[in-house]
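Missing here is one protein chain; the remaining ones are kept as they sit in the complex.
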Amino acid sequence: MTPIRHGLSGLEYFKKMIAGEFEPPPMLALLGMKLVEAEEGRVVFTATVEEKHYNGMGVAHGGFAATLLDSSLGCCINTLMPAGKRFTTLELKVNLTRPLTKEVGLVRCEATVVHVGGRTATSEGRIVDSRGKLYAHGTTTCIIVEERRGKLEP
Amino acid sequence: MTPIRHGLSGLEYFKKMIAGEFEPPPMLALLGMKLVEAEEGRVVFTATVEEKHYNGMGVAHGGFAATLLDSSLGCCINTLMPAGKRFTTLELKVNLTRPLTKEVGLVRCEATVVHVGGRTATSEGRIVDSRGKLYAHGTTTCIIVEERRGKLEP
Amino acid sequence: MTPIRHGLSGLEYFKKMIAGEFEPPPMLALLGMKLVEAEEGRVVFTATVEEKHYNGMGVAHGGFAATLLDSSLGCCINTLMPAGKRFTTLELKVNLTRPLTKEVGLVRCEATVVHVGGRTATSEGRIVDSRGKLYAHGTTTCIIVEERRGKLEP
Partner (left out) sequence: MTPIRHGLSGLEYFKKMIAGEFEPPPMLALLGMKLVEAEEGRVVFTATVEEKHYNGMGVAHGGFAATLLDSSLGCCINTLMPAGKRFTTLELKVNLTRPLTKEVGLVRCEATVVHVGGRTATSEGRIVDSRGKLYAHGTTTCIIVEERRGKLEP
């Protein structure tokens, strides 16, 4: 059920996902989040804020921004990985700077690599609306893992 | 559509939510997350890891743990708030210590208050399985807000 | 003993500190850290890694990077504050990406504002050597405070 990255580098895999050759991962499909750009060290995901993302307060749940950032922060690091090599997330920090509501509509989350070493990597990302207004930003710390079971993120 | 907390303290509101008197917030309903315990300074949410929560790697997306922690960390602070007073999340840090899979099944996320001051508050929480094994933990920083539009979290 | 910012905006104050009109704060003097550039939304501190900064492992203590980042992250926000208005730090996250040793010598920590709202602000910063190699990076969340006792950071 989950896509296989075997034989593909991270960037090749993400490009095929953008081209629609792979199903998006279930969590991203559920939340309406989509990988739209991928190059070496940088990715962009988009999503449209809907009422289904709301907490009880009439704004998007903090988990919406956290999920969008987690995908972007991890994938931008994996654009630099050859076949068989992958980074996984150890920790994630998210700052919520403005409420996300349906009126905001489509948001972009762009993430870029900050550091890639032999065993660890870090990245940073921001969620902005169509006019570039900032709603959330975050950073992550990742660690390298050996590919197992032929499965791969995002 | 979103529940109204007007006239209720945070704890009264959460107790009514546990009793089923309010609809759960849309994002939590979507992800199958449920408030099950609330007392002064402490709450517990539960969720069952399902394939719908997966990333492309065959484990739950980091956003699953982040959403569960964000709900718990914010609500445990709001159990201490009287009617008309509420804290909102400024930032959230999540550590992912073990992969969450369907085999793990039901998880609990317990959060407790660390600091509550006049304007800011912090809390910490952990996601564990039925045997107490740790999968993720996190902390949050919240700021007080005036209630607006009669709407309220989680 | 501590410098007074009364009557000065954040930026005016920092410019006078760079010009040597104010004593540097005691902690920065103790650790050999120095504000060298300040403009709207951006500052640079420098320091030279010495053996006095070491932990027992033969590299600079994580507190060295944390102190340098904390100064930079807070001050870059305060460059945007008029007289009588100041932000203080609620939380700080620091990533240590490479060991800092005497051999690294002089490092620069540049920080820039990410978000400034009415009550909260965030910023990000990086510690690099003379060739731009990255050693640490971080982000902070600040909250506005009323000036008291005529005292002011960094």
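Labels for the chains are A, B and C, by order of writing; each one numbers its residues from 1.
Just so we're on the same page, a residue touches a chain if its C-beta (ideal position, glycine included) is under 8 Å from a C-beta of that chain, and two chains touch if they have at least 3 such contacts.
Note that the coordinates shown come from a computational prediction; the quantities given were computed from them, not determined experimentally.
**Q** Taking the entire complex into account, which one of A:E91, A:E110 or A:E124 touches the absent chain?
**A** The single option touching the absent chain is A:E91.
**Q** Please output the residues of subunit C touching the missing chain, sorted low to high.
**A** These residues touch the chain not displayed: 1-3, 5, 22, 24-28, 30-31, 51-58, 60-64, 66-68, 70-71, 74, 86, 88-96, 149, 151-154.
**Q** Across the whole complex, list the residues on subunit A that are touched by the chain not included here.
**A** Residues in contact with the chain left out: 90-91, 93, 119-120, 141, 143.
**Q** Write the list of subunit B residues that the hidden chain touches.
**A** 93, 95, 97-98, 114-115, 117, 120, 122, 124, 126, 134, 137, 139, 141
In the analysis below, only the chains that are shown with their structure count from here on.
**Q** By mean C-alpha position, what chain is farthest away from subunit B?
**A** Farthest by centroid: C.
**Q** Cα superposition of subunit A onto subunit C: how big is the rotation, rounded to the nearest 5°?
**A** So the angle, rounded to a multiple of 5, is 180 degrees.
**Q** Which integer distance in Å separates the CA centroid of subunit A from that of subunit C?
**A** That pair's centroid distance is 30 Å.
**Q** How many angstrom lie between the centres of subunit A and subunit B, each centre taken as the mean Cα position?
**A** Spacing between the chain centres: roughly 22 Å.
**Q** Which subunit B residues sit where two or more other chains touch them?
**A** Residue numbers touching two or more other chains: 90-91, 93.
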